[in-house]
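All protein chains of the complex are present and in place, except for one that has been dropped.
When the chains are written out, they are named A and B in that same order, and each has its own residue count from 1.
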Amino acid sequence: MTLDVTELTIRFGDRVVVDRLTFSVPDGARLGIVGESGSGKSLTTLAVLGLLPDRAEATGSVRLDGEELLGLPERRLARIRGRRIGAVFQDPLTSLDPLRTVGDQLAEPLRLHGLASRREARAEALRLAALVRLPEPEQAVRLYPHQLSGGQRQRVGIGAALAASPGLLLADEPTTALDVTIQAEVLDLFDRLVAETGASLVFVTHDLAVLARVCTDVLVLADGRAVETGSVERLLAAPQHLVTAALVAAARATSWTPAEGEA
Amino acid sequence: MSATWLRELLRRPAGAFGAAVLVLLVLCALVSLVWTPQDPFATDPFHRWQGPTAAHPFGTDGTGRDILSYVFAGTRTTVLVAVLSAAVAAVVGVVLAALGALGPRRLREPLAVLIDVLIAFPVLLIAIMLSAVLGPSLGVVVIATGIGFGVNIARVSRGEIRRVARTGYVLAARAAGLGPVRTLTDHVLPNTAPVLIVQLSLSAAVAVLAEAGLSFLGYGAPPSTPSWGRLLNDLQDYVTLYPLTVIWPGLAITVTVLAFNLFGDALREATDPRLVRSRSERTR
Partner (left out) sequence: MLRFLATRVALLLLGLLVAAVLIFAVLRVLPGDVAQVVGGTQASAAQVARIRSELGLDRPVVLQFLDWIGGVARLDLGRSLVTGSPVAAELGQKLEVTLPLAGLSLLFGLGLGLPLGVLSAVLHRRAGGFLIAAAAQLLAAVPVVFAGVLLILLLGSWLHLLPVQGFPLDGWRQPGRAFASLILPALTIGVVEGAVVLRFTRSATLEALGQDHVRAAAARGMTLNRALVVHGLPGVLLSVVSVIGLEIAALLVGAVVVEQLFQLPGVGRMLVADVGNRDLVKVQSELLVLTGLILVVGAVVDVVHRLVDPREREAA
């Protein structure tokens, strides 16, 4: 599934937070959007989903397989969300409904899009729990979010995002709230599942090192503008922009970097 | 706590309205001590139940008293009850909260239970209970609101006091040898002030409503004190006959309580850094 974002601008009143952003994600591609907090990267994913806060106003164009999403009525958008675009959010604790079981939430997209009956949903929840490697899926689906660890919760988030086999997966800082060791496991899961489903991926993060593990291409955002774009290898080896260089340095300092990044 | 929150407060329509009404109320109360349009207690058997006229813009009651003058004079009772009640509530609330948050460890649990039980005593029930032994008076209203709402203040501010007491600068002050009482007065209370002031505004609103309710039940101000609550009570018996008269004291109470509530709400928004911050940062 291809995503084409053209001249996307997001405003809060007079304040421009995303400024004429243009990028595209070809079918099966994996694009990482990287930038510091406040650079507008999270708002970009929300704009694609049509879930911007009320006060934000988006102009420009967001097309999914050629179909314009910006300005689409909420009901039409709801049919696209979860079915054609899956989304994983930052904080796995607050992103899950504390009053619903894991199984309920895993299979919810299937129920919402009429892809499974109540009975089938139960089996699907089990399948998804196993798919994202939740320990003891039989029990896990009956648990509530607070009974899971942070990494397990994010596995639930990923399972729910992929439940209806969307062609595009949006991930907004999905590993930021996790411990470093858990991060690595969840990133591996991402890598494997995206490869298996063949979905296109947009992965938003502030951490180039994380991005390098799952993405092939990078878009660097600063103050709502795209300052640099290219393949991961090229950017790590020869950052052109100051912001990129700083992000590369930060990634090197805090964690591992791929061998080719070290010259 | 400086001029910035005042500007924030007055920038909000609710805050500006609340502040304006409260200033007006205090002015009326002060003026009424030396001047009222007419004698609020003067009866006039020939002009009973007058509708609005030039001489009596709000009309007259069943004894021919000028309702405008009476309502005007009633502001001083309202202001007095509101201010005193808030003061008593503040003392009760702060003492209970400070003891509950910072006092001897043995005391904290029993205090928490006591506060939970006292919450079940609404202001009006406390007032009725006190009236049974002390007789009706404004003092009963003040004490009842002070205790009844003071407990609420204690519950709300206990957590806040505990939070402030654990901050770095308070721990540093204590480590430097500052005693518990000085720590409370010098560091903890100033930093919990925003929460407290909001609660005081709300307790004033509760006091005005309680005075109205108690005067209606016959336990409020003595007849020699002009009171909106009692006027409302005097007039409501004839509401179906002279519906226009009863509007005035009811409106006066409503607008005053509304002003205290709006003032408190606006103050909370203006002084709560979390609210101010979260509004601009939530989406990033």
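Keep this in mind: a residue touches a chain if its C-beta (ideal position, glycine included) is under 8 Å from a C-beta of that chain, and two chains touch if they have at least 3 such contacts.
Computed from a predicted model, the values in this text were never measured in an experiment.
S.K.: Touch partners of the unshown chain, restricted to the chains that are shown, please.
M.R.: A, B
S.K.: Give the residue, chosen from B:95, B:129 or B:193, that touches the chain omitted from the document.
M.R.: B:129
S.K.: Give the residue, chosen from B:29, B:170, B:205 or B:221, that touches the chain omitted from the document.
M.R.: Of the candidates B:29, B:170, B:205 or B:221, B:205 is in touch with the missing chain.
S.K.: In the complete complex, the non-displayed chain touches which residues of chain A?
M.R.: 49, 51, 54, 74-75, 77-79, 81-83, 85-87, 89-91, 94-100, 108-109, 112-113, 144, 146-147, 157, 160-161, 163-164
S.K.: Of the residues in chain B, which ones touch the absent chain?
M.R.: Contacting residues on chain B, toward the hidden partner: 113-114, 116-125, 128-134, 205, 209, 212-213, 216-219, 229, 232-233, 236, 239-240, 243, 246, 250, 253-255, 257-258, 261-262, 282.
Please note the rule applied: only the chains that are shown with their structure count from here on.
S.K.: Using CA atom averages as chain centres, what separation in Å is found between chain A and chain B?
M.R.: The computed centroid separation for chain A versus chain B comes out at 51 Å.
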